[in-house]
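All protein chains but one are shown in place.
Lettered A, B and C in written order, each chain numbered from 1.
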Amino acid sequence: MNASAATTPIDSGRVAEHNARLETDVRADYEALSGMLARRGRDIEQLTALAQTFAVAVPSWGVGTGGTRFARFPGRGEPRNVFEKMEDCAVIHQLTRATPTVSLHFPWDRTDDPAALREIAQGYGLGFDAVNSNTFQDQPGQEQTYKHGSLTAQSGAVRAQAVAHNIECIELGRALGSKALTVWVGDGANFPGQHNLRGALERYLDSMRDIYGALPADWQLFIEHKLFEPAFYATTIADWGTSFACATELGPQAKCLVDLGHHAPNTNIEMIVARLAQFGKLGGFHFNDSKYGDDDLDSGSINPFQLFLVFNELADASQRDPAFRPAYMLDQSHNVTDPIESLMSSAIEVQRAFVQAALVDRGALRAHQEANDVLQAAQTLKQAYRTDVGPILAMARLRAGGAADPVGAYRASGYRTEVAERRPARAGASSSGIV
Amino acid sequence: MNASAATTPIDSGRVAEHNARLETDVRADYEALSGMLARRGRDIEQLTALAQTFAVAVPSWGVGTGGTRFARFPGRGEPRNVFEKMEDCAVIHQLTRATPTVSLHFPWDRTDDPAALREIAQGYGLGFDAVNSNTFQDQPGQEQTYKHGSLTAQSGAVRAQAVAHNIECIELGRALGSKALTVWVGDGANFPGQHNLRGALERYLDSMRDIYGALPADWQLFIEHKLFEPAFYATTIADWGTSFACATELGPQAKCLVDLGHHAPNTNIEMIVARLAQFGKLGGFHFNDSKYGDDDLDSGSINPFQLFLVFNELADASQRDPAFRPAYMLDQSHNVTDPIESLMSSAIEVQRAFVQAALVDRGALRAHQEANDVLQAAQTLKQAYRTDVGPILAMARLRAGGAADPVGAYRASGYRTEVAERRPARAGASSSGIV
Amino acid sequence: MNASAATTPIDSGRVAEHNARLETDVRADYEALSGMLARRGRDIEQLTALAQTFAVAVPSWGVGTGGTRFARFPGRGEPRNVFEKMEDCAVIHQLTRATPTVSLHFPWDRTDDPAALREIAQGYGLGFDAVNSNTFQDQPGQEQTYKHGSLTAQSGAVRAQAVAHNIECIELGRALGSKALTVWVGDGANFPGQHNLRGALERYLDSMRDIYGALPADWQLFIEHKLFEPAFYATTIADWGTSFACATELGPQAKCLVDLGHHAPNTNIEMIVARLAQFGKLGGFHFNDSKYGDDDLDSGSINPFQLFLVFNELADASQRDPAFRPAYMLDQSHNVTDPIESLMSSAIEVQRAFVQAALVDRGALRAHQEANDVLQAAQTLKQAYRTDVGPILAMARLRAGGAADPVGAYRASGYRTEVAERRPARAGASSSGIV
Partner (left out) sequence: MNASAATTPIDSGRVAEHNARLETDVRADYEALSGMLARRGRDIEQLTALAQTFAVAVPSWGVGTGGTRFARFPGRGEPRNVFEKMEDCAVIHQLTRATPTVSLHFPWDRTDDPAALREIAQGYGLGFDAVNSNTFQDQPGQEQTYKHGSLTAQSGAVRAQAVAHNIECIELGRALGSKALTVWVGDGANFPGQHNLRGALERYLDSMRDIYGALPADWQLFIEHKLFEPAFYATTIADWGTSFACATELGPQAKCLVDLGHHAPNTNIEMIVARLAQFGKLGGFHFNDSKYGDDDLDSGSINPFQLFLVFNELADASQRDPAFRPAYMLDQSHNVTDPIESLMSSAIEVQRAFVQAALVDRGALRAHQEANDVLQAAQTLKQAYRTDVGPILAMARLRAGGAADPVGAYRASGYRTEVAERRPARAGASSSGIV
């Protein structure tokens, strides 16, 4: 949907004013970069056009303030339900033009009227990416507890409840226009001996087969692995090897989802991306950044070169197979920033890596690799990475009706103050579900 | 205080019955071990006497069920206030005879009548170890928020509030008979640039100087470092080097506290223990175990040899300086076990390492080290570690009026069921403070 | 072959004397342990019989002194060729009765007369386990260099040379009675961009298909993965996921080999063991221990509980499938100890874990797991692990004709001094191949 046709939470006139103030400088920087790229034989317009094709889904749970097991410090004007979350997501897309879909999490975002939700989303120009199930928490009134596991639980009743919830998620997603279910379970053990490690995975596979059986033919099932937390000794789906083996067991609609923060220290994540692409099992991403564990920090904030290297693999895979199209989603926890600002900046960071990867001279890279010219192969990547493609991203936003400087435009709009009035805080409430 | 003189939450007759059932086997195992040790030239009675001197403090926050940022699955009969926590702590000490003190956490355990609390504790035969301050959470009605730091905050008003809270903790601790304050702050940054890293530590030191100045002459101030969480890019007091430098700046009453789960992957923790002991700054421990981060698992459950090696350093330090006496505390989160059972087992695990370290033939070890006989030096430690000192620990408990098998006795007592009736669950409540 | 029938490098009379001195104490300890186990309902004789079935292969390269990239400090009397290596291996088996096979490494151990080597081995009562190829070093006179890779090299000529070497290893192994080839390659990249990550694995698979095609029908091909070193950015076969995917691609004779030191920090290795066993791809082990990387330290010297947990998985897999029989090999670098002493101690450490795992009450464990009795499930493992099975191991050695205390008997024998005279050091030489 065209930006101008959509309902825009922020007055489009104010955005236009903002752009007008910055446009001269944006154009001057764009021209300067255009010349630099031309001297390297690259056409900036191709890159800008490519940048405009980029899209990453926003997680509905990301628009609330996150926290840790120690504390959550709420922000102002946090959304209190899925409709308010959609409004915040619409702001993000309005200003960045890079986030046309939203990834929902059930039961947090459950609605009795999916048609209405879908209509509201369409009004904002938004669609729905993969839906997420939640069997890592107990909900009020829930019959069985997930204290001792969900899809892997010893109790058949617990497993049945968890399977049924996932199937319900598929049904809800179907009504909303989603095409994929992401399954992340925290199931695991805190003590050696707590689980029969193999038995737990056997039960997981049994449960997943039931869920897989309920998938519509055009859906995908994403398996998300994670090294640790909430289980601290052994997590059933802990690494890409397990994810891959399970996806293989389940069938062609099952794929692996890579969250950048779910790996052991020192892991080469871009190589995992290459492996899954090679073996046909790369389903999608949860983008974020981290230094220690599943820190859920803003994408590209800690190790931006790693993000680029991931996109370098994706560009390589796309070149090999133009039909290759994994799902891109953000998954972050915003504990000390305005979630809308972090999500806008993060979407742009991911887009930046996407454009930088497109800048890599793949012919030269291949030639250096074939000649074992290690230094020049490395420099070929570095040259692309070092290029400040900011002007390209800004121009892509301007051309698509977004903001030259999304955070600046957002702050100028007064949106946060306005919703803070409309959405009074509820004592102790965690609007996102996750503290 | 003698066990029999204290108020015992569990009927001592039931414990006696339990012991009577097991005593024959315990004595037979003890005799068997006694012979084995005698053949190695060791007197079991010395070790049993030593085992009886062992004591580790129980954390008041540990008797409630813990959780993660994703969920908390409450247990039955969780204590709802500091008095009920003391009752649970009394069970642990009654059955293990190894946990004569409790470490309190304020404001969670704040009471208007410390004298009453102290009296109740004494009735149970319990005293108080280090008190803990909390400036990592906002409390209802609190004037300043700790969202952007406490002792390191940019805002002088925030820092003043955090300092005042710590001084209040000292006052409360003084009334209860504590002799130390443990300061752990989660202060740090989630983003490069968020903090001026040096400025934050300068403010920390300023704040700590004010707290240090309020210490009674016979108190110690324990600085607890931690690599990450809740801050995920940079934690102000992240490692022992920073802790050591700060303790040195502050003065002789400031010491470092080592939590076994607060280090970078692959860190040699026993060497940190040796370093702090050498430089006179080892204040105490928070015992627990971990595989990934600050997992707060039961002591000795993941890497029992590491726990032994820590005690091997402590035994070495004690031999060099008989006055060396760091504080021993447990600090664990019990997410899937009965907290009382975990704390009893953990106290015994720490005691086990203490006795195994005493078994090390230090003369032989030194001789092998001096001769560069690496293999035999290593085997000297291993021989002590491999010895199953369980019969010594059981006998120590029996002689001190505890239970031969504390978990067995506890389960037989029906204590949990009884308190579950007396202490109905509050919806959504986290009795411990930490989810 | 019976111990007494074999040629014994150490005079068997001296071993008998040694045993005679220790036997009374060994028997007394055995009796004491027997009683303790009987009180837990376990029959020590079953465990001793089981211990006697244990066997682990010795690596031929392990009997020389190892080193690091910084230095190698040679020991006395290092073996200078495969025949002297076999002599040292024979000592290890003579005294421990736990290492009846040797794993060779080519071209280090290449011989023109495999029949003679086989005969000499049989004279010692030794056979041959998996053979190892070496394409991580250039050999004098070699046509192509492996500087830029071997099985993954860009150059077809390099790959052909590496494949041919592996096929030659199979032929040599066949002549010696081996039944498996272990392929470890250091191939990888030191820089992002150096490799097309996917292209490198495609070439690896092509090369491996050629090697696989040359396997005799009763052979296995073991793929050994390793996170890093000698490549420091990306190693082609870096993790069990890649190893598993490749073994699956290659066919049923291809399996995965797990070296305990080849994983990312914090990895749960026993879970990888469980996964590979579940999916039918666990081929074997390289046992050692480590704290940081591929440290190649003595088995069980750093984290003995982890070694036990690995064997706990193996016991579980054996119970599920009595035909399950992965290859057990040691792979260590002895930089500061006498290699024979380290290998004897290490074989015993692995055997210890094997016996402790057999001590686990699997019925009780399953019952606790099914009841979600986490604490007792954990304690069930711990009880087995804590049992000092040393007397069982000593008795197993005595009954099999070995030494009560292998290191003691070895030292008393004067073997090292004797070979030091027979085997003068060569300046600068690394007898093992690896510095």
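Note that a residue touches a chain if its C-beta (ideal position, glycine included) is under 8 Å from a C-beta of that chain, and two chains touch if they have at least 3 such contacts.
Quantities reported herein were computed from a predicted structural model and do not represent experimental measurements.
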Visible chains that the absent chain touches, using the contact criterion stated earlier: A, B, C
Which residue from C:Gly173, C:Pro192 or C:Pro339 sits in contact with the chain not drawn here? C:Pro192
Kindly state which of the options B:Lys85, B:His105, B:His165 or B:His195 is in contact with the chain not pictured. B:His195
Tell me which residue among C:Glu17, C:Asp43, C:Glu119 or C:Asp138 touches the hidden chain in the full complex. C:Asp138
Under the stated touch rule, tell me which residues of subunit A contact the chain that is not displayed. 25, 28-29, 32-33, 35-36, 39, 265-266, 268, 291-292, 298, 301-306, 336-338, 341-342, 345, 372, 374-376, 378-379, 382, 385-388, 390, 407
Go through subunit C and note every residue touching the omitted chain. 67-71, 73, 136-138, 140, 145-148, 186, 190-192, 194, 227-230, 232-233, 265, 290-293, 295-298, 301-302, 335-337, 427, 434-435
May I ask you to list the residues on subunit B that touch the chain which is not drawn? 147-148, 154, 189-199, 201-202, 227-228, 233-234, 238-242, 244-245, 248, 263-268, 270-272, 274-275, 277-279, 305, 309, 312-313, 316-317, 320, 365-366, 368-370, 372, 374-375, 377-382
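Throughout what follows, only the chains that are shown with their structure count from here on.
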Among the chains, which has its CA centre at the largest distance from subunit C's? A
Please compute the C-alpha centroid of subunit A, do the same for subunit B, then give the distance between them in whole Å. 40
Can you list the residues of subunit A that touch 2 or more other chains? 147-148, 190-192, 194, 227-228, 233, 265
